[in-house]
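Let me give you the structure first, and then I'll get to my questions.
A selection of the complex's chains, in situ.
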Amino acid sequence: MTRLHVPIGLRWNDLDAYGHVNNAAMLTLLEESRISVFWGGDGFGVEGLSDAAFGLGGDTITLIARQEVEYLAPIPYLREPLDVQLWIGRLGGASIEVCYEVCSPVGVDPVVVFARAASTIVLVDTVSQKPRRMTDAEREAWSAFVDAPIVFAKRS
Amino acid sequence: MTRLHVPIGLRWNDLDAYGHVNNAAMLTLLEESRISVFWGGDGFGVEGLSDAAFGLGGDTITLIARQEVEYLAPIPYLREPLDVQLWIGRLGGASIEVCYEVCSPVGVDPVVVFARAASTIVLVDTVSQKPRRMTDAEREAWSAFVDAPIVFAKRS
């Protein structure tokens, strides 16, 4: 059990004129899923993964260094939240590779995997604005969420 | 000379609370640069590259199969348009790999490369909603814009 399941609701405005979720809106959905599990405090976040110090006002901000997305099927408008499955693919020195499968709402059978994606996020000190190394405590806590990274099939 | 230079203006709303262009907004900027050169008609698009039949109402739509972005430097708010440099990295059977370097506005010295990215777009027949093969005429016209694809340095 290393995958987290994060319910992420669509907004009508995520659709573009083709009637599907726009390719850029996909990154907003991924962002919401990351925030949901990594930004702690006041009952939010996932125990062991989140840290109250993340996010606005904390002492660490996270920047995105790279992202890769395979769009497998267009996402139509859905009232039920998507089931974004999220895990850590790799722990680097100052970075984390977050992996995702963006799936149809819980209960839909068979499951549709709309997209597979990975984001490399870098821990940045709020004051110095420079990357900072992961602490031992963070590495230990986060390793509980590590699983095999996504192998992107369509890389050219 | 195969790179096209597309001026893409930021919107204030592309910034997020960190004061930089949001990671998802980057894909919207890339989308605008693609539309600018690939969607023809009435003086728009780039001769040889664009086809008036693309876009809404045409007989071919283009879907995004994959995207990869390396974010090299945060983009602050800029009044002058970014210089998005765009070329074709590969021509497949029914797909095109579009490559980009998102650069500082023309005239800024030294040039800052804010991001490097690639999108694989698939030609889809509007009626059948299925991928269609590139025609010989398209392949010939588009090959004038082919250059070496981006080698992503930070792939894990």
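A and B are the chain letters, set down in written order, and residue numbers restart from 1 in every chain.
Here is the rule we go by: a contact is a pair of C-beta atoms (placed from the backbone, for glycine too) under 8 Å apart; a residue touches a chain by one contact, two chains touch by 3 or more.
The structure displayed is predicted, hence computed values, not measured ones.
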Overall number of sequence copies in the complex as this file defines it, 2 displayed: 4
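The rule is simple: only the chains that are shown with their structure count from here on.
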Superposition rotation for chain A onto chain B, Cα-based, multiple of 5°: 180
Interchain centroid distance [CA atoms averaged], chain A/chain B, Å: 24
Residues on chain A engaged by chain B in the complex (per definition of touch): 17-18, 23-28, 31, 56, 61, 63-71, 74, 89-90, 92, 97, 120, 149, 152, 154-156
